[in-house]
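One protein chain omitted, others in place.
Order of writing sets the chain letters: A, B and C. Residues in each chain are counted from 1.
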């Protein structure tokens, strides 16, 4: 974990409103774990003031530019354009200077090999699941349940399939895959594989529904959360979520940026309205 | 005078630190007068907050893109990179969206035809003199005395010569043309052409020296001034200079943006320390 | 709240404050729009909710030395020093132009003594085209050691009371944000007879040229305005709305419809746009169009239904 001044290698729209950006990132293959994230500085000048957190989609290598140079290590992030920062990001080009602080946070615990692993991704929540899948497929059977509002929200499914992940797509409007919520699919899969471990990332209502399902079935669950972050390193205490056993008198706040973004479900306080810290989106 | 949303046509470094930008600007050939300026909005987002004032170097036409379209009217500005706004400007490319408020202010009075006309330009102060020269050469003999610190500060002299303007270059370090100040050259020229009219634009110390010379010789002088501007249209009262006869009791402030930037020398108050409003440069 | 529909009438933007009808809640902030004529070539003044003039004093005022302005991060400092033509020249030379438009004219004014305030108000009282007066109390009280009227609730109360006696026009009192508790000055102004409060005036600030070691303004200290100050302004308007019964006009860092909406939601009945006019002479027209679009999208038939709808 360190801050590097680096450059954009490429930045392309992969689905309406979703972009995929490759950023030169030496050492990430050695240091980053599935589920970790970066604090991305969009540009040297304002705006935006604060960095933006993004999950690491994958780490890769590009051939070196010439014989005596090292291969170029990069990370990829995938982002949805939602506000002032991502609007500027979509206009970045190859060679533009940016800064990466990372890899940050606590990632997924891959658990025991050979178990059934079910990944549940909702829209952009799919991002941190790819590096996880890369690792899990080495030892386990992996299924991806991917949900979105419309087919535009279903991204990079082919890439999961290339890893050997069985993927099941559902959309709320039925424009791709099964019509309905991804949680319906999860229930069916868990009927079939009741001993599976579940890894989920997506919008809070989806995560809560997944948690209800897993809790009632006694299925082990890890969730990756989003929270409003200023520092990304545990210094500002902006990104807290309530941990299991939290009360007003004996508060148990956990920093999403250091204790998370991935949490074992049992570490969190799931009483409603507690974990929904970014429901209303960020500030414009 | 209106605000237009337009685009950059080209933006090139013409001397170290000096850029020349072509901006699509319909109607400027009909509306703009030599010595007028524009308030340039560098980009839609912050920074900078305020627009930046730039003299209009020239108005021109480019061939239409295809048969049934009108020829493209443009203005050119030439700017020196000095601070936050011009630093962003130097990175603008063809097609980038910008805004122009203009043409603004009161330009040069061309005076009687056939007189001797002497233009005195210091560094970037040369800019507004080009359109003036274009007009003056139609009826008068025109000489340009161009001064700068080093040869890097001597710009677009060839273009003046192509108009048929006799040009005399001087630099403080002698790296181009005569070594010394442009005012030395002015004194010599006025010895020869005591009835000339002088038009000057450049740094304040140069303008003050030119004024001293012209006043003592009874030579008619127009100067183009710079001032810190917020609105450019006479509303904010930021850009005032003291007019002739100004006293604390009976103040006579003139707005550089509306009564100027070009003033007949006799309209201003030349008592020292009065007109030097931007001596220390802008705010960073 | 009545929901409008795309097929139905356009959303209503008109608001009424102190008996004056404004066709929409958007007007310029004093000192950033000259006497109206400066921006007339760029913006149809008939589009605006109102025109608010540069601050006027009893006698013409020279203003400060230059430099008078300076850009800061997402804001600007100004120390114009209230240069103005004086109330009589305004009535004679500037009002005729403004009377051509159907837009209410609000005249901003100030004094350096209580009596000066009263006198300016009295001179404007019988000018027919003047819809309301806006009293700027962010001025030093020369009779009391130069303490700004608006930072001293007693001085503010006394000055507003006096002005109240000398004018029959609706009286807007414009508050300064540079106080510990704005609710106190707000109530003082209300108690003294203000019909409306407007806020915020600029926050005092300063910038230094590190090379020359001199302040960037000839006056050393100036007023900070622009987008940078908006969160402070929203907070103050929110607090004032809760403290008084009379209507409030929100000002401070508004450059987009979204910004204006923050003020309306916390309870301002109208907004003033200042520094943004310099950035874009068309800013107010864009804001008005943006308010209409927002109402349409959100199904709000009348903008009055939006005012003060903050959910705590």
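Please note the rule applied: contacts are C-beta pairs under 8 Å (C-beta built on N, C-alpha and C of every residue); 3 or more make two chains touch, one makes a residue touch a chain.
What you see is a predicted model, and the numbers here were worked out from it, not measured in a lab.
Here one chain is not drawn; of A:215, A:235 or A:264, the residue touching it is A:235.
Residue C:227 is the one among C:11, C:63, C:104 or C:227 that touches the chain missing from this view.
Residues touching the missing chain, restricted to subunit C, are 72-75, 77, 151, 178-181, 203-208, 210-215, 220-221, 224, 227-232, 234-235, 238, 253, 258, 261-262, 265-266, 294, 298, 309-312 (touch as defined at the top). Interface residues of subunit A facing the missing partner chain: 1-3, 41, 46-51, 99, 101, 227-228, 230-241, 248, 251, 253, 277-278, 280-283.
In this section, only the chains that are shown with their structure count from here on.
Centres computed as Cα averages put subunit B at a distance of 36 Å from subunit C.
Subunit A and subunit C have Cα centroids separated by 46 Å. For this pair, subunit A with subunit B, the centres built from the Cα atoms lie 54 Å apart. Under the contact definition stated at the top, the residues of subunit B that touch 2 or more other chains are 46-47. The set of subunit C residues touching two or more other chains comprises 73-74.
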